[in-house]
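Only a single protein chain was left out; the remaining protein chains are all shown in position.
== chain A ==
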Amino acid sequence: MSFSPTSAPLISLRGVRKSFGHLEVLRGIDMDIRKGEVVAIIGPSGSGKSTILRTINGLTPINEGSIRVGDIEVSDPKLDKVKLRHRVGMVFQQYNLFPHRTVLQNVAMAPIQVLKERREQVEERARRLLAEMRLPDKADAYPGELSGGQQQRVAIARALCMEPEVILFDEVTAALDPEMVKEVLAAVRKVAEGGVTCILVTHEMGFAREAADHIYFTDRGVIVEHAAPQVFFTEASDPRTKEFLSKVL
């Protein structure tokens, strides 16, 4: 790891609370994530993992607390969303590629339309990213013609094409057949190795263990445990963590 542990965090959450109606899904979340780190958030379903991710790029507005990404205050009502989402990309469980656009258009359209970059320049970058994702010959295919694993790799290329500092991965392998999980995890690893800060919500314990720098364990809207993976998986102290790990490992 090249980061210095004393450097200021790139992303920090303080006392983040979020309710949907009467249901409080986040009940005071604190996190600090430094540049270049790979962070895995794990926990039982309904524990608020995905909601944490969605608050970081402002898709889900929070009720209380504060979220900072670099110098951007996410809960600021005058938030520049384009600036935030330029820095923070997201990859979804169901890929969410645009079915009416080709693979190349999916990857290139946001930098062209949102960041107003030159088309040729963006498309060149998009083709390079597709090659890195081992999809060089799929540029003119439509998403519906690809397998789930291929679609998810396109979605990763689409997020990368915005040249973000951070990418949020929301259970990106949960909808995939087992044989496709590997290829997508390899792609995620490549992103992490490229220096992009990665925050993953995942059920892939093996991947979290070997790829993550930090593991956060959430349950019922709070962070129960936060540790380095080797510590987390072997010396978990909280009974809820132990119970969860005994079920999934």
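Here, contacts are C-beta pairs under 8 Å (C-beta built on N, C-alpha and C of every residue); 3 or more make two chains touch, one makes a residue touch a chain; residues count from 1.
By definition in this document, contacts and distances are computed from a predicted model.
Engineer: Match the chain absent from this complex view to the correct UniProt protein name in "Amino acid ABC transporter membrane protein 1 (PAAT family)", "Ferredoxin, 2Fe-2S", "Carbon monoxide dehydrogenase" or "Proteasome lid subunit RPN8/RPN11".
Structural biologist: Its UniProt record gives the name "Amino acid ABC transporter membrane protein 1 (PAAT family)".
Engineer: Write down which of A:36, A:143 or A:229 is the residue touching the left-out chain.
Structural biologist: A:143
Engineer: Tell me which residue among A:11, A:26, A:110 or A:187 touches the hidden chain in the full complex.
Structural biologist: Result: among the candidates, A:110 touches the missing chain.
Engineer: Kindly note down the residues of chain A that lie in touch with the hidden chain.
Structural biologist: Its contact residues with the unshown chain are 57, 59, 81-82, 85-86, 89-90, 92, 94, 96-100, 109-110, 113-115, 142-145, 158-159, 162.
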